[in-house]
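For this depiction, one protein chain was excluded, whereas all remaining protein chains were kept in their positions.
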Amino acid sequence: MATAGLPWWRNRRLIPWLVQAGVGLAVLVLVAFLVTNLVRNLTAAGLLLSWSWLDNPAGFDIAETWLPFDAGLPYWRGLLAGLVNTLRVVVLGLVGSTLLGTLAGTASFSGNALLRSLARVYVEVIRNVPLLLQLVFWYFVVFLQLPNGSAAIQIPGLVLAKSGLYLGQPELVNGVWQASMRVSVEFGALLTGLVVYTGAFIAEVVRGGVAAVPAGQWEAARSLGFSPLQTLRSIVLPQALRAIVPGLNSQYISLAKNSSLAVACGYTDLYSVAETTLNQTGRAVEVVLILLGSYLVIDLTISALMNGLNQLVQLKER
Amino acid sequence: MIEARGVEKWYPNGFHALRGVDLTVEQGEVVVIMGPSGSGKSTFLRTFNALEDFQKGAITVDGITLSDDLRHIDAIRREVGMVFQQFNLFPHLTVLENLTLAPVLVRKLPKAEVQRRALDLLERVGIAEQAHKYPGQLSGGQQQRVAIARSLCMEPRILLFDEPTSALDPEMVQEVLEVMQGLARDGMTMVVVTHEVRFARQVAHRVVLMDAGVVVESAPPEQFFANPQHERSRQFLSQIS
Partner (left out) sequence: MDSPLLRRLRRDLFATPLDGLISIVLVVALAASAAGLLHWALVQAQWAVIQANSTLFAVGRYPLDQQWRLWLLTILLAAATGLSWGLLRALPRPDRPARLWPFNDRLAAVLLAGLALGLPLLLRLGTAIQLRWWVITALLLLARWAAGRWGRRIPDPVRRWIPLIWPLLYLLGMVLISGGLGLVNVSPSEWGGLLLTLLEASFAILLCFPLGVLLALGRRSALPLLRWGAVLYIEFIRGAPLITLLFLGQNILGFLLPGGLAPERVWRAAWVLTFFAAAYVAEAVRSGLAAVPLGQLEAARSLGLAMPQALIHVVLPQALRVALPATVGQFITLLQDTTLLSLIGLLDLLGTARTVMANPAFLGKNAEVYLVLAVLFWGCCAALGLGSRALETRLNTHSTAKA
């Protein structure tokens, strides 16, 4: 095609490049502007990017950790302990919300009208109330109101008291519960809140997945003499999984991100350690980078695992 | 009206879709392009109004040479109408709005005048009473007639058809072909990719056979169907009849 002597603003081959160059340049200028400011302001504040402060003693304590931690240990150990605390709630949350979500999702196909509407109400209520509000509700209204001592709620193998949740064989020693395993009410509230919240979304994912299975599958299974529950479990759910797994992936990732609201229930997760760290050191840029990086890694890990699962599920077809 | 010389096109994936195609279409001429699937008919047709670009050769439409000049491309698109296999009506606009959108936006004509013309055109393709319906409420044949009217509303000097009847139920093919026949009678320059042999026989001035990105044969329909010159044409005709 002839292009000689054509002004650039009318050249259809040139314009895409010009647009890209323009946008690229604008972004570059903006980034350069922000970075120069950042460097200038950080220099003025004496906070130029550095990681050596991570080795300084933290000077704060964390109430509940899996990794041993105390105020004398360096910041990076504190952040690591926070990360482990985050991972703990995320992993348990994934399991719990999957169970609850599957239960509620399949309940919406129950023959029992009451159960069906209960599942609906659960989803509609939970999804329309902010998670943060639910978390503080669980913490302040439910878990902090638990009775202590002998009045505590006792289920075989489990005791719920204001002083904590005890598993194993809890026993009351001098008015104080003791057991092989104890978690704080803060952790309990956060986990409950996340599970109940995410469960509602997973219920929708499951419901959508099951609804996507052709009605003929139900009929075929029923005509073979399967009970409704059997049909669901061994015929429909395996097929529905193909539609469910990708939806689960995004729900799992939001659960991981939502766990950062732990401060609302007084649980010390990565974010809350990071906040304390910032307040003590003023190292805003480094702390934000650590935060963003950590959550990115968590997200990517979940995605990778779910992708693997997805391939497994989709492959079974052939 | 259309003058294509040695047009060659490679798709971005490296596929050589057009391998030097020549074609001349005179004013008022109706040219039917036939050929097996994948021979490059659509690709070729779509280069005429710059929906596809090409790498070698030259195309001149209505005296304007297609180049990278956007002004030329805009001008050509105004003069060349196109009717698609899948109709491509705008489902969120009524039939009338489908017709008036482009003339008002592109030609900047007053809305009232365009609406009058649009209603005339709908009358001409036989669906005036559907003007305020949405495309989704019409049958396939009606939709394709609306699509033709939509192209005509821009008052094009050339009309391109890419398999306009292939997506239609058999009983609706005729109503669309009749509209096209009427246009041909009125002297519209048309390039039609189609497999409708009867249309080609009755309406076309010339039939062009494409295969593997080149024009194999170009002849008046009587000659093309009765006495094809090339082995490839004979083979093709035996397959479709």
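Here the chain labels run A and B in written order, and each chain numbers its own residues starting at 1.
We take it that a contact is a pair of C-beta atoms (placed from the backbone, for glycine too) under 8 Å apart; a residue touches a chain by one contact, two chains touch by 3 or more.
Keep in mind the model is a prediction, meaning the values are calculated, not measured.
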item	value
Per the touch definition above, residue among A:V129, A:A151 or A:L305 touching the missing chain	A:V129
Listed residues B:K9, B:R77 or B:R145, member touching the removed chain	B:R77
Absent-chain contact - pick from A:I202, A:L291 or A:M306	A:L291
Residues from chain A at the interface with the omitted partner, ascending	16, 19-20, 23-24, 27, 34, 37-38, 41-42, 45, 111-115, 118, 124-125, 127-134, 136-137, 140-141, 257-258, 260-261, 263-264, 271, 274-275, 278, 284-285, 287-288, 291-292, 295-296, 299
For chain B, residues in touch with the removed chain	49, 51, 74, 77-78, 80-82, 84, 86-92, 101-102, 105-107, 132, 134-137, 143, 150-151, 154
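Criterion: only the chains that are shown with their structure count from here on.
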item	value
Residues of chain A defined as touching chain B within the complex	1-3, 6, 10-15
Contacting residues of chain B [partner chain A, same complex]	53-54, 58, 65-71, 73
